[in-house]
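Of the protein chains in this complex, all but one are displayed in their positions.
Right after this comes chain A.
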């Protein structure tokens, strides 16, 4: 972790219009929750549905995509990464600093709003709110690591990330049940399931497998990013 790199990255992330983009999704989630609660339809099933379908399946991957690619992608695209790379800083320190900032943003704009939305909807009935907060946190870390790696590996990271989130996780998951098990979302759901008695929360993946896969994806993502950054050609020519 390098405080200087983290500070510059925070400034870059929160200074641009992207900050508004980060804010829109959690605001939608909170507005929806307040609305449902006010209309008095927020029973346990509806609440769990909102937390799973909206917070975990929609808000989180998009947020992690914006944060994960945003902390390093634009810098590589416009060549600014040069100023960080021309320092005797070990490359893993650069990646971990970027990753830490992205995770902090995901916590602030994804995990905390999930907790708040859950509390608004059901309090903590059957531990659903706590369960989803933990699930979203676990998935958030894994997603962010994947998207940071993607941003270092490809200039089309946002497109690839969107395709993964929309096509693989949502579409393929509902068509081919087998594909469902190979998804960060399902693994996170398995983690959430472990923390709640509510029968509405179920996953196709067993907990130990899910935890191992989440950890593996996170570690592999970070390692790939470090390895690629060590050999990243930076051309300012074009």
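The rule is simple: a contact is a pair of C-beta atoms (placed from the backbone, for glycine too) under 8 Å apart; a residue touches a chain by one contact, two chains touch by 3 or more; residues count from 1.
By definition in this document, contacts and distances are computed from a predicted model.
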item: Missing subunit (named according to UniProt) among the choices "Glycine dehydrogenase (decarboxylating)", "NADH-quinone oxidoreductase subunit C", "Hydantoinase B/oxoprolinase family protein" or "ABC transporter ATP-binding protein"; value: "ABC transporter ATP-binding protein"
item: On chain A, residues whose C-beta touches the chain left out of the figure; value: 2, 4-5, 7-8, 11-12, 15, 78-80, 82-91, 230-231, 233-237
